[in-house]
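Omission of a single protein chain aside, the complex is shown with its protein chains in their original locations.
Note that the chains are named A and B in the order they appear, and that numbering of residues resets to 1 at the start of each chain.
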Amino acid sequence: MQSQLMLTLQQIAEHLGGQISGNAETQIHRVGSLALGQSGAIAFFNDNKYKSQLEKTAASAVIIRAEHAALTKLPKIITDNPYAYFAKVSQLLNPKYVASQGVHASAIVDASSEIAATCSIGANVVIAANVTLGHNTVIGASCVIEGNVSIGDNTVLEANVTIKHGSLIGQNCHLFSGCVIGNDGFGYAEQANTEHTSANSNSTWLKIPQVGRVIIHNFVDIGANTTIDRGTIDDTVIEEGVKLDNLIQIAHNCRIGAHTVIAGCTGIAGSAIIGKHCKIGGAAMILGHLSIADEVTISPGSMIMRSINKAGTYTALMPSQAHEDWLKTAANIRHLSHLTDKIKALEISLAKLTADKT
Amino acid sequence: MQSQLMLTLQQIAEHLGGQISGNAETQIHRVGSLALGQSGAIAFFNDNKYKSQLEKTAASAVIIRAEHAALTKLPKIITDNPYAYFAKVSQLLNPKYVASQGVHASAIVDASSEIAATCSIGANVVIAANVTLGHNTVIGASCVIEGNVSIGDNTVLEANVTIKHGSLIGQNCHLFSGCVIGNDGFGYAEQANTEHTSANSNSTWLKIPQVGRVIIHNFVDIGANTTIDRGTIDDTVIEEGVKLDNLIQIAHNCRIGAHTVIAGCTGIAGSAIIGKHCKIGGAAMILGHLSIADEVTISPGSMIMRSINKAGTYTALMPSQAHEDWLKTAANIRHLSHLTDKIKALEISLAKLTADKT
Partner (left out) sequence: MQSQLMLTLQQIAEHLGGQISGNAETQIHRVGSLALGQSGAIAFFNDNKYKSQLEKTAASAVIIRAEHAALTKLPKIITDNPYAYFAKVSQLLNPKYVASQGVHASAIVDASSEIAATCSIGANVVIAANVTLGHNTVIGASCVIEGNVSIGDNTVLEANVTIKHGSLIGQNCHLFSGCVIGNDGFGYAEQANTEHTSANSNSTWLKIPQVGRVIIHNFVDIGANTTIDRGTIDDTVIEEGVKLDNLIQIAHNCRIGAHTVIAGCTGIAGSAIIGKHCKIGGAAMILGHLSIADEVTISPGSMIMRSINKAGTYTALMPSQAHEDWLKTAANIRHLSHLTDKIKALEISLAKLTADKT
């Protein structure tokens, strides 16, 4: 699936900087890993853990830090951040697909909407009233964009994305298939049975109208089937450079700080405020109304129940065990209070014995 | 995004009851929170925890209980349930969007289906044979409704909802974008390799046809990208007034009791029976074939492995810690059996010492 481009190490370094060591005319056709790289591929080396892979790699060249350069005789590019350099080489070798400009004949676009001439609007797209799409915006097949939405330059919506009314989406964002932006938040007031007075309120749970918006800043990516709810009164905000993986739920009134990354299957409950440059592992969960400081890392699968005021890594996980061992562990956990009591009793008895002796 | 309506406290009380204290002609343009409320907004006060916010609020009026009325000099409406009252005020000020009636020219509707004249059928909707839609039903853009589905009066499907064949959906329901109702349940019988006899069964896992339906009663809300599977033989049932958040999985043959609320990212495994008026926190998980009593609260992130026969709150969570502390905790948990053994040994030694002494 990689493109048919070819670049020499010399040409790569002209685009991206870095210092070449070895044959600058080495031809690079693709990126690869050390383990699976083949002739014509460039790989990267970042960690001594992969030394033996480096020794055996079939790749034609390596991106590497100066301190590791002596580890291989392959042609190489020396740079401070080999993984970021590798990303840039891959971007050079695999240029973004350029969608053909124009509005597909089957798209249904309200006459009041402003669609830049450089946009690409796919088949069966539905765009409602007063929508504004910036330059080079790409709207994939079967997307639905409701009224009063604004989407900035160079933003891409893959197929089957739903954008609810009033959402504001920045420039250079990438929204993946099946994501839903601006859905009503989950807000209900409980009422006693005696308060059920009309057809409209014939329910224990009275809906709080969700009249805020979703605001997404520039350079934000949103994964497949991820949902971001609109605010109850004020807005739900995703700051610049945030990257969200698939199947994430961001509830109403949340604010996700700039450049924070969140891995898949994670849930952020209502009104949580997440700092900048945080890293949240997959299937983590953050309760509502919490604040998380900047530069916090949450381990995967960890439920966070209290605000975190200090940068660092936080974890809440049961270790896994063979099931028979776990059965004992679980029983012991249920009896931890009992164990604590026994230790207390032992301490008292022992103190008494010791006292008696002296 | 809030509407341009204006109501005086007097007008609000005429609609919703409650006792006015202060200037009944105070003009209300919007709902707001105590913290972020501005002039023209009405907020609510429910909890002494927010006393300082009440003192400083810029809102023009407050909804409050009699016992707290003395805490503020602002114009106020006194009522027993301020949050429910607030919900109703917000509903007054933010009337539901009324979709234009009729069938969009691009919708594909089978001639055998009965669509009430008051329905609104959006662009690119697909409706198959023998579907019945009640009065004022709204079907958002790009929804797919398969054959033999029935949807009651006043129910709204947002854009991109999928309803599988034979599903029955009540009145006044609200289904959000991307939800899938009536998908096949996950049911397979395992067979030994020697039983693989035909192309159709060339697999370890033999599919059990899923021939039950999904039945959704009145006043049910279903969140974005939530999935509810059809029953294997009998039906999956969601009772009246249930509210489901986003990205929830309800497996085949479940029954969710009336007025139960379930927060996002939760999974309910097959054939679980959940009582009425339960509150299930986000990312909780309930195993299959369990029964949960009425009025049970499950804490967020908690996995429930046994039936619960008694109302109350239940929790199963590891506390979060700084990662270095957690590493020690995890090691200790793995060795809990060992700790228990040590305590037992200490008790025996101590008993022996004590006995020797006397």
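Points worth noting:
The definition used in the following text is that contacts are C-beta pairs under 8 Å (C-beta built on N, C-alpha and C of every residue); 3 or more make two chains touch, one makes a residue touch a chain.
Since this is a predicted model, take the numbers as computed values, not measurements.
For the chain missing from the display, the contacting residue among B:16, B:71, B:99 or B:316 is B:316, taking the whole complex into account.
In the complete complex, the hidden chain is touched by one of A:158, A:184 or A:235, namely A:158. Check B:70, B:98, B:117 or B:192 against the missing chain and you find that the one touching it is B:192.
Across the entire complex, the residue among A:66, A:87 or A:116 in touch with the chain not shown is A:87. The chain omitted from view is touched by exactly one of B:155, B:218 or B:302, namely B:302.
By the touch rule set out above, chain B reaches the unshown chain at residues 108, 124, 126, 142, 144, 146, 160, 162, 164, 166, 178, 180, 183-184, 186, 188-192, 195, 199-209, 211-213, 225, 227, 229, 233-234, 247, 249, 251, 265, 267, 269, 285, 287, 297, 299, 302-306, 312-319, 321, 325, 328-329, 332-333, 339, 342-343, 346, 349-350, 353, 356.
In the full complex, chain A touches the hidden chain at residues 1-3, 30-33, 36, 81, 83-84, 86-88, 90-91, 93-94, 104, 106, 122-124, 140-142, 158-160, 172, 174, 176-178, 218-219, 221, 223-225, 240-241, 243, 245-247, 259, 261, 263-265, 277, 282-283, 300-301, 317-323, 326, 330, 333-334, 336-337, 339-340, 343, 346-347, 350, 353-354, 357.
In this section, only the chains that are shown with their structure count from here on.
Here the CA centre of chain A is 24 Å from the CA centre of chain B.
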